[in-house]
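For reference, the structure discussed in these notes is given below.
With one protein chain held back, the other chains of the complex are shown just where they sit.
Take a look at subunit A:
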Amino acid sequence: MSAPATAAPPTSARGSAPREPRRRHRNTYAWPARAFSLPAVVVVAVLLYLPFLWTTWISLTEYDGLGSPEWVGLDKYRAMFDDANFLTSLRNTLLWVVGTITVPVALGLLIAMLSHGLRFGAWLRLPFLIPYAISGVAVGIVWVFVLQNGGGLSQALDAFGLPGADTRWLLDAPMNTVVMIGAAAWQQTGVNALLFVIGLQSIPREPIEAARLDGASGWRLFRHLYWPMLRPLTTVVVGLGLVASLKTFDIVWIMTQGGPGRNSETLAVTMYEETFVNSAYGSGSAVAVFLSAVTFLAAITYLRRQLSTERTV
C-alpha cells in the first residue's frame, strides 16, 4: 500500500530542497465507489433537490395547477407577509416550537431521572412510551374525542363538579393551539424519556460515586453532574423537537383542520391550505420555501451553537 502524501510543506520555498513530485493518491476503489453511490445520488436529486427547485420556481409564479405558471417575482412573498392568516400561522408555529421543546423535553427528563436506577424503572416508563407507537393521526383522533365540546374532558370535569366543563378547548385561539401542543407532548414525552435513559446509562459510575462521597445529592448532583453529562443527548432531543415542531401538520389537521377560521393553523397547515384547498400553488410554495428556510436555519444555528459550546466546555 502506498504511503499517503501528507509530508509537511517546507517553511520557505526559497532555498529549500527541490520538492518531490507530488504523487497522486490512487485509490482503485474510487470509481466503483462512485458508481455504487450514483443511484442514491440520482434518487436524492430527483426526489429531493429537483422538487425543491421546482417549488422555489413555483413560489415566484401565479399558478392554479392548470395551464402554465405565470412569473410574478417576489409578489407571493410580499403578499404572504401582508396576510393576517400567515401571521397567525407564524405565531402558532412559534408557540409550537416553544411548547414542544419545553414540555416533552422537561417531562421526558423528569421521568428518566425519577425512574433511573429504580428496580422497576422500565415498567414505570412503559406507559409514557406507548403513545409514541401510535401514529400522529390516531393521536389526533383520540384527542378530538377528549377535547371536543362535550367530549371526554368536559364530561369528566362535569362529573366531578369541577370548573371548565363548558370550555371550548378546540375552538378558541390560542387555547386550541396550547391543548394540541399538550396532545403532542403526550405522544412525544415517552421517547424523550427513553433517549434520556440511554444517556443516563452511558454516564460512568465513578464520577457519580465520587460526587456522592463528596456529599453531592439531589438538585446539586443533577445540576453539576448529570445535566452537563447529558448535554449531547439534550442536543439531539431538542434538535429533533425543534425540527418536528416547525413542521407540525398531522395532529393539527386532524384535530381542527387549522380552524375555526384558520386560527389554529401552523405554517405547514397554511402551506397545505393554500396549495391544495385554495389551489393557490404559488402562495403555498412561498410558504413551503419560507418554512424550509426557517427549519434549515434554525436547525443549523442550534446545532452549530451547541456543538461549538461542547467543544469549548
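Methods note: a residue touches a chain if its C-beta (ideal position, glycine included) is under 8 Å from a C-beta of that chain, and two chains touch if they have at least 3 such contacts; residues count from 1.
Convention: contacts and distances are computed from a predicted model.
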item	value
"Spore maturation protein", "Multiple sugar transport system substrate-binding protein", "Cytochrome c family protein" or "FAD-dependent oxidoreductase" - which is the UniProt name of the missing chain	"Multiple sugar transport system substrate-binding protein"
Residue of A:148, A:235 or A:292 in touch with the missing chain, whole complex considered	A:148
Selected residue (touches chain absent from view) among A:51, A:164 or A:261	A:261
Residues from subunit A at the interface with the omitted partner, ascending	64-67, 85, 144, 148-150, 168, 170-172, 257, 259-263, 272, 275-280
